[in-house]
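One structure is given here, and the rest of the page talks about it.
Every protein chain of the complex appears in place save one, which is left out.
The block that comes next holds chain A.
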Amino acid sequence: MKRFVLAMMMALLAGPMAAFAQSQEPLHITITDGVIEPLPFAMAGFLPESPDAAQMAQQISKVISDDLTGTGLFREIPKSAYVQKIDTFDTPVNYSDWQAINAQALVVGSVGMSGGKLVVKFRLFDVFSGQQMGDGQQLAASPASWRRLAHKVSDVIYSRITGEGPYFDSRVVFVSESGPKNDRQKRLAVMDYDGANVSYLTDASTIVLAPRFSRDGNKVLYTTFETGFPRIKMLDVATASARLLPDVPGTMTFAPRFSPDGSKIVYSLEQNGNTDLWLMDVASGETQRLTTSPSIETSPSFSPDGKQIVFESDRSGTQQLYIMSASGGDATRISFGDGRYSTPVWSPRGDMIAFTKQNAGRFHIGVMRTDGSEERLLTSSFLDEGPTWSPNGRVIMFTRESPGAQGEAALYSVDISGRNLKKVPTPGPASDPAWSPLLP
């Protein structure tokens, strides 16, 4: 089963042929007009082990179900179709009953309270090969963290079936927007990847832009107008305390991003109308200039190994993407298609770069290999911009803004296959998402 689903995942990238080549395998995946048939699974409940765990069990089941079906790769079979009734965690699985309803995967779980802790146990079964997939697992946490517990269960199920890294137990920092278009109020906010547990990190007293997480998820860099001029601020997520980074008077600084080890920050510094890339050592505040071109260099992003930086520059006359050493020097242009390319972000897996593309009056989110090959546009709208990667490099979140006087920004996510485009729920208009790493 795992082998087949892997083929399915590859097919998402490679097109229909790979999947059809596997069609003699037990799992039946139909690809029609490029649409993947989601894998049907059954979740025989997360059974409460005591009455006080009943409500929690229901909520946890719902979050897991939403995580899995939200990927577009899975479809949950309604409980009304179930043949076998599983009423305890240790009830032996009668595979033929689950084969009969064409469940490819079966999840059996339980939720209990023990010593003030919430305890979740679960097992995952491959129905058609008639065996358990991996060991059963038990996770415990404080009841307040029940959503994280649910996301962790989803992550295990997702990873075992797809062979991909987990990503549900993660957060997103973004800009929460309100007010009219010519007087937008902006606040930094952070939420779970699925829009739950929103909390605000700044008030609306000044413009804030483009927050980005450190790789450990503990810090956020963003741009603020609180001094009247764009400046970079570094915020501690746990305490929401923040400090302005040192700057040079008479300059603007913006577009910050951490190095993978968190010791350095690459950013744009504007002086006398010219914007170049600089590097700052977080501990000492020492800076180093990386580019010296009279053109605009901005939106830098480190490779996961910290050795290279991808950025945008209009040195050729229009915005294009370039890669250079993290210590500066010559840069290699990697974008060559029609239109303008901007906001490159290196995938956490290192293999791809996501970007914004403007062409013929439309905006797109796209991905390409780090050498610029295999460019694919995933979205198209009046205004899409600012991609950010899920921790496993399979999903991209971005800002989509609607046109006109009443236009509003919202967060959307899309698979790197271009499938499963959907709006991310936020309390109001939102922009500039940045995905955290997987939580510890």
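Keep this in mind: a residue touches a chain if its C-beta (ideal position, glycine included) is under 8 Å from a C-beta of that chain, and two chains touch if they have at least 3 such contacts; residues count from 1.
The working rule: contacts and distances are computed from a predicted model.
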{"item": "Omitted chain, identified by the protein name its UniProt record gives, among \"Peptidoglycan-associated lipoprotein\", \"Xanthine dehydrogenase family protein molybdopterin-binding subunit\", \"Tryptophan synthase beta chain\" or \"Sugar ABC transporter permease\"", "value": "\"Peptidoglycan-associated lipoprotein\""}
{"item": "Hidden-chain contact residue, picked from the options A:82, A:254 or A:322", "value": "A:254"}
{"item": "Of A:49, A:126 or A:385, the one touching the omitted chain in the full complex", "value": "A:385"}
{"item": "Touch with the omitted chain, as defined above, among A:342, A:370 or A:413", "value": "A:342"}
{"item": "Touching residue (missing chain; options A:298, A:335, A:370 or A:417)", "value": "A:298"}
{"item": "Residues from chain A at the interface with the omitted partner, ascending", "value": "180-184, 205-207, 209-210, 223, 225-230, 249-250, 252, 254-255, 268, 270, 272-275, 296, 298-299, 312, 314, 319, 342-343, 356, 358, 382-383, 385-386, 401, 403-405, 407, 432"}
